[in-house]
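Omission of a single protein chain aside, the complex is shown with its protein chains in their original locations.
Chains here go by letter, A, B and C, matching the order in which they are written, and residues are numbered from 1 within each.
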Amino acid sequence: MARTDEVETVENKEAKDALAQPPVIGPGYDFVSITDKIASIVQRGTPVGWYLGFAIPFILTMMLLFAIGYLFAVGIGAWGVDIPVAWGFAIANFVWWIGIGHAGTLISAILLLLHQKWRTSINRFAEAMTLFAVACAGLFPLLHMGRPWFFYWLLPYPNTMELWPQFRSPLVWDVFAVLTYFTVSLVFWYIGLIPDLATLRDRAKSKWAWRAYGFLSLGWRGSADHWHHYETAYLILAGLATPLVISVHTVVSFDFSVAIVPGWHSTIFPPYFVAGAIYSGFAMVLTLAIPIRKAFGLQDFITMRHLDNSAKILLATGLMVTYSYLSEAFFSWYSGNIFEAYVELNRIRGPYWKMYWILVICDVIAPQVFWFKRARNNIWTLFIISILVNVGMWTERYVIVVTSLHRDYMPSAWGMYSGSVWDYATIIGSIGLFLALMFLFVRLLPTISIAEMRTLVPGSKGSEAK
Amino acid sequence: MIGKRKAKLFGLSAEYADPQHLLEAARMICDAGYTKVSAYTPYPVEGLADIIVTKKRRVAAIFLIGGLIGGLGGFFMQYYAAGITYPINVAGRPLFSWPSFIPITFELTVLGAALFGAFGMLAINGLPQPYHPLFNVPRFSLATQSRFFILVEVKDPKFEYDATRRLLERSQPRVISDVYDW
Amino acid sequence: MNQPHQLSGSTNGCEGETHKTKKTFWRTLEELAGSESQTNLVKRLEQHAVMIENALDRRDFIKLMSASLALAGITGCSVQQPTEHIVPYVRQPEEIVLGKPLFYATAMPMAGYAMGLLVESHEGRPTKIEGNPAHPASLGATDLFSQASVIGLYDPDRSQTTMYLGEIRSWGVFLEEFLKDISKQRASQGAGLRILTGSVTSPTLADQIKGILTAFPKAKWHQYEPAGRDTAREGTKQAFGDYVDPIYHFENADVVLSLDSDFLCAGPGSVRYSRDFMNKRRPDVSNPNMSRLYVAECTPTNTGAKADHRFPMRAAQVEGFARAVAYKLGINLPGSGATPYTDHSDAIAALARDLQAHRGSSVVIAGDYQPPIVHVIAHMMNESLGNIGKTVRFIDPVEANPTNQLESLRQLVNDMNAGTVELLVILGGNPVFTAPIDLDFPSALSKVQTRVHHSLYYDETSALCHWHVAAAHYLESWSDARAFDGTVSIIQPLIAPLYSGKTEHEMMAALSNNPDQTSYDLVRKYWQQRHGTGGSTGGSSQTSTTPGQASSPPSNTTGVAPALPNPPDGFDQWWRKSLRDGVVANTTAAERAVAIRNSQQAGTASNIPPLNPGEFEIVFRPDPSIFDGRFANNAWLQEIPKPFTKITWDNTALISPATAQRFAIEIDPARRGGEHGNMVSDVIELNYQGRTLHMPVWILPGHPDDSITVHFGYGRIRGGDTGSFKGFNTYLLRTSFAPWFDVGLKIRKLDETYELASTQAHHSMENRDLVRAATLGEFKQNPKFAKSEADDPSKSKWLFPNWSYPGYAWGMAIDINTCIGCNACVVACQAENNIPVVGKIEVMHGREMHWIRIDRYYSGDEHNPETHFQPVPCMHCEDAPCELVCPVEATTHSSEGINEMTYNRCVGTRYCSNNCPYKVRRFNFFRYADYDTPVVKLQKNPDVTVRSRGVMEKCTYCVQRINEAKITAEEQDRTVRDGEITPACAQACPTRAIVFGNINDPNSNVTKLKAEPRNYGMLADLNTRPRTTYLAEVRNPNPEIKTE
Partner (left out) sequence: MHRVFHPSSNIIARVTIFGGLIIIAGICWVVYAVGTSSYVTEVAVPRSQPVPFSHQHHVSGLGLDCRYCHTTVETSAFAGIPPTATCMNCHSQIWTDSPMLQPVRDSYRTGVPLVWNRVNNLPQFAYFNHSIHINKGVGCSTCHGRVDRMPLTWEEQPMEMQWCLECHRNPNKVLRPRDQVFNMEWQAPTDQVTKGAELANSYHIRDTHYLTSCSTCHR
């Protein structure tokens, strides 16, 4: 039957890969050692380093809470937003976080469908990253509302006003897209976790750990039927998640492209945004993977091959984004529309030219070093570039939001924008929240899918017996 | 052990060190005509399902149903809200401006499918099920880590304690243990 | 609107109120003192305002909703509401219909001159000022000052009691002391008594003062207006040998030459003048003609902005220019031309030819800020052009006692310094702040034994006086005043004094020793006298006073119109009619024949020395928004963007771009809110006559080089919470010998910067066809010059079928050509729609709330650019981009095509504002509305929601007025008539540049305008299909003059 041939091809491919590049898992691992290696991260006592590391994001999170409290107390005026730039940091942050949230599901889903074995060791925390990033992203549309206590008016529910959301508004599309994305990612993540939770249950030392993991693992026994249905479901979920990932950032891009603001109203936006999302997502994966593998000695699972592949993807998506910049610039000239043309020129040499060139340097020029294998195999290069790309992607969103609005149709209404101290407190705080969640995750759940790693152990294929 | 109730035999379980033995054993037992047999592995072992899984459920169908409900429901909700219950002139667009309804329809399709599918799968697998007789076998905790198990239930019409045990022994298991239920 | 029965009733109403509230009027001291007075005030007002209290309680409702999320979550608005109260009248005045406003006719005296008004009153609360169509100075329109005056009434900083050396005293105590002082004076025939007022046109007041001056022969009456019209006055005197007032008839003028005169936006007749003038500048296909305006001016003015030819020059050069023109007209002038004017010689020749070609249908008008000689020359030109009697008529002075006020003030100061002044009564005004610096008024004042200051605020002058008497606001007062053309209006109160203020009449009554006369009695008595025997024989034999000596008692009842014939149906009928109409019939001053004296006697050249190199000319002007400083505490006026600089809350030194370059002076947008908000300007040091002042600058295109304009009125120290410590006090440089301009200014750029709040720092239109303009010639060749293919929605490809709007379809047309950028519409809108004031900081953040703004663009070279004004309210697009993106249906389209904004549904995503190409949406970033100060709530329009924090708002076409009119019409089973609905902006507009109506009605005014070839939709190529469209600008330059 089909499956076996498939296996063959994959194996051949792997064989070739094996010659070409480092393997996706270090040598000399069997079921026991893998299980021990990964599960022990969760099960051994908390290292001091973890507390030290956790302290900083924790403080930042407290700062975020304070900023939010102040915001709700005095009103949105605490931020830098004004007329004409009624959207500022908040929306840039939102898009940025959502973008970061794309790599996780993408890695797990698309790479699963493509039978990319190297996904297994990074998908778990990539998915976690997705969830936390989307959670951070979800904050901002809420916070940026003038009357956030009425957020539920964006949800369809029966009410005495007999009013519904205005379904033609991209903001409502956003609500559905983001909520769906979060839910599906959560389900996908959890389903993937169940077997590992069972493992932790069965290895649990303390009674409470056993209770907790026992409860979460739903009594998973890994019976053949379970695995059968589980795999089908997981595969279909992946199949669903893939278009979902694409759609979510497409919808996010509609926030801009549906509006008539010059610099927003552009058909390139959906693909442009999706590419950008994957770009920043993978950058964040690297930014996280590199320290994590170091901290927990996971070099054998997250091998140079993973980093190398991620770097290649960064390069590819980076080129797509570059193409988008170029086509934007081209059409602003080619369209002959004075408003569009002005916005583009204004970005390049207007009051915000610094931001624009920062984004060009970070997003266009920096990743070009990945053409060279040496760069792709140098941890530090990878790390620094990944951070640059993250910065660049935030700047890109800032440029899109601010420079388009601050000089649109009516010169009489042109105005400058810059974030207030509360804007900065909020974005930095949200990064803190994100990191804090990551810290908790690596502490409490297996950072790498144990069950899937087992399938990479030599001799894990039952069919080899035939 | 648990409370006062007296244990009754639930089945016989055999433990194997690697997937190859497991597969052979499974094939052998099934060939021997046993039907109430199940295998337990720390990761999905390819080919196992073809041998041992008798009743395959259409998980995909549940996804489909969920998707349809989500999608159609979502689209009608928007149509109802914008066009029927409170028709308002928004930006001069027609009440039924279907192009604007596509994104949400899609999202809700995915949402419906995913939720139905995921929970459907759990339901089919009879989860959550924190207790199962096998858990009474201390070594079974290895089933989620490094070892492979086969369980032959007493319910099986061909089950005869000695015969079955002998059959299992022939498949060179690490351990054979009696599984008791309470 | 003003049905007779209402207004006739109104008079009773007002009398009723005055009487009714007398009991609450005489307050005991402890009530006057202390914080309690506020609450008393509100108690007192409950009798007036039935619905106020609960109307205000309701405002907390939205806040309450936020608290009770959970319930609201399911049931929207049905959280339990706080118990509200209804406070009915005890005895309800029969003319009051609860929930329906009444309109009372009255008048606002501004620097003495009356602006006729109709004031909207809700249950006794005046809430909105409108112009009185029957009044010659208004014709139904208003200027921004009268529009804004209504919050002056409710100003919590207004002085609330009588004070002695800053301590609260009762009126009674004051009277005792005051009468003592007066009796002292009686002995000396009032040798030590001085009265200082502003310009007085009020017949009653004049009569009272006359009475006092007869009782105290040695007493003297001085008048001083900081922004006075001495030069115009002296000009007529020099030209004709006697004080007369010129009245201009622009409706007959085809060519107008303004010699530094801002007749469109400044001066008592400006509202009327701008209407007359603009009526001749509405070219359409049937009559493609318009008048031509030449302006020679220094500081750019609104008049200059509308000029077809503007000649920018230093103020001192205007005389030379005038002489050059006069010379071309062959007039032989008195005095030798000061400094001959050499530029624009061909232009001047052409201009002269143009004037000659329009003998009898041209006007030469000189500015109040130019020396008398310029006025003389203007008069002579008018005479030689045969305009006098046709486009320029002369009447006896409207002022009761015209005099050279500066001289009058100087003499007062001399007397004070000489120590001859024992009792000084200052009626209104704030001389300590406004008097020329060289007179050193404060120190002179300190030499007076007893000083009494009667004013609205406890201001700089009050602080230096023994006694301060709180004045009553004109909306609280009985009085009378005359318009620029002499027409008399009776001023009737809309409400009993909130703060137990006294009127000038009551002060004078006290001075003439019968203090218990109410101003109502006084005014009524005076007019009773004026009928029949009481009257006098005409002001033709006007006593004129030679400069330098204050008026001796006027021989007769001053310069008011002659005795009135006994009214046929009795005085009471006459009185009611006068109150109802807002004008007293047949009081318009008769024309007076005048003749230029022998030209050699007529005035001499004002010998202003030429400018030394490196020195500058300094030019003084009253501030365009707070005038001479009297409106400093009026937040609406403070936040009005000034016509050219668009600066709010400040005054600056205006300099030309070239001058700025010379001194490397710059204005940069700030990082936050720059361009639209926060501009960082360099500070310069003005050094004039040894006095220095540090001030920020504003680089003003069109301002002449080597000249610097400063506006006075800012820098108040005791201007109230709003007015104090704003801007810079330029009175500190203003001297009595050069009140308007002088040479000898030195400037120095300092190493400081200052943050200005300017709402539009961007000058250029960036080649976008927002304002479309052409010359008259071009218009005649191609009337449709403003049309563009892309603009036509019917032609544009569009995915969806258009909605149809049967029944009413509201629309607006704005004629850019006739807009003079006077800001009246902006204030009117603010008053009508409860628009909050946000303060300088928020304006700097680009968060001002005006629903209608006046965009100012420049075209051409910055030395002498063309200035364009464009009022921009919401366009009410039929395919509104804002609506499409609102996630909660907070902004939607009504069945009549109004782009509705439902505040209580808005969640504040601000997406609509982003997507509005016109950027007319305004957002409550903070809780701007004042829920806390009880008294300011009284001004709120009960028909408009007060917006809470976090909601978007914008122009609604005054939907409350539309609904009101539709309901009235439906109840009478008819449709709304054209002109029945007028939005606040349109109603206030002096030139009727804004027209509103039903565009489905082919005969409506607006439909006709939209049918005109000049009509175009701004940014219509975005297919927004705006309901508000513009009529393009057409200028009428003289083809003989090639614009350099």
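The criterion applied here is as follows: contacts are C-beta pairs under 8 Å (C-beta built on N, C-alpha and C of every residue); 3 or more make two chains touch, one makes a residue touch a chain.
It should be emphasised that the depicted structure is a prediction, and the values quoted were computed from it without experimental measurement.
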**Q.** Among C:121, C:519 or C:892, residue touching the chain not depicted
**A.** C:892
Q: From the listed residues C:904, C:1005 or C:1038, report the one that touches the chain absent from this view.
A: C:904
Q. Contacts of chain A with the missing chain: which residues?
A. 160-163, 204, 207, 210, 214, 218-219
Q: Please give every residue of chain B in contact with the chain that is not shown.
A: 2, 86-89, 128-131, 135-136, 138, 141, 181-182
Q: By the contact definition given up top, give the residues of chain C that touch the hidden chain.
A: 23, 46-47, 50-51, 54-55, 58-59, 61-62, 70-71, 73-81, 83-92, 97-100, 807, 889, 892, 894-896, 898, 900, 902-905, 943-946, 956, 959-960, 963, 967, 970-971, 973
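Basically, only the chains that are shown with their structure count from here on.
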Q: Assign the assembly's chain-to-chain touch graph to one of these shapes: line, ring, star, complete, other.
A: complete
(Q) Looking at chain pairs A-B and B-C, which one is connected by more C-beta pairs in contact? (A) A-B
Q.
Distance between chain A and chain C based on Cα centroids, please, to the nearest Å.
A. 59
Q) Taking each chain's centre as the mean position of its Cα atoms, how many Å separate chain A from chain B? A) 30
Q.
Where in chain A do residues touch two or more of the other chains?
A. 163-166, 168, 172
Q: Any chance you could list the residues of chain B touching two or more other chains?
A: 90-91, 93, 97
Q: Please name which positions on chain B make contact with chain C in the complex.
A: 88-94, 97
**Q.** Residue numbers on chain C that touch chain B, as the complex places them
**A.** 800-803, 878-884, 886, 889, 892-895, 1025
Q: Would you mind writing out the residues of chain A in touch with chain B in their complex?
A: 1, 3-4, 7, 30-32, 35, 156, 162-168, 172-173, 176-177, 179-180, 183-184, 187-188, 191, 195, 198-199, 201-203, 214-215, 218-233, 236-237, 240-241, 243-244, 247, 250-251, 254, 451-452, 454-455, 459-465
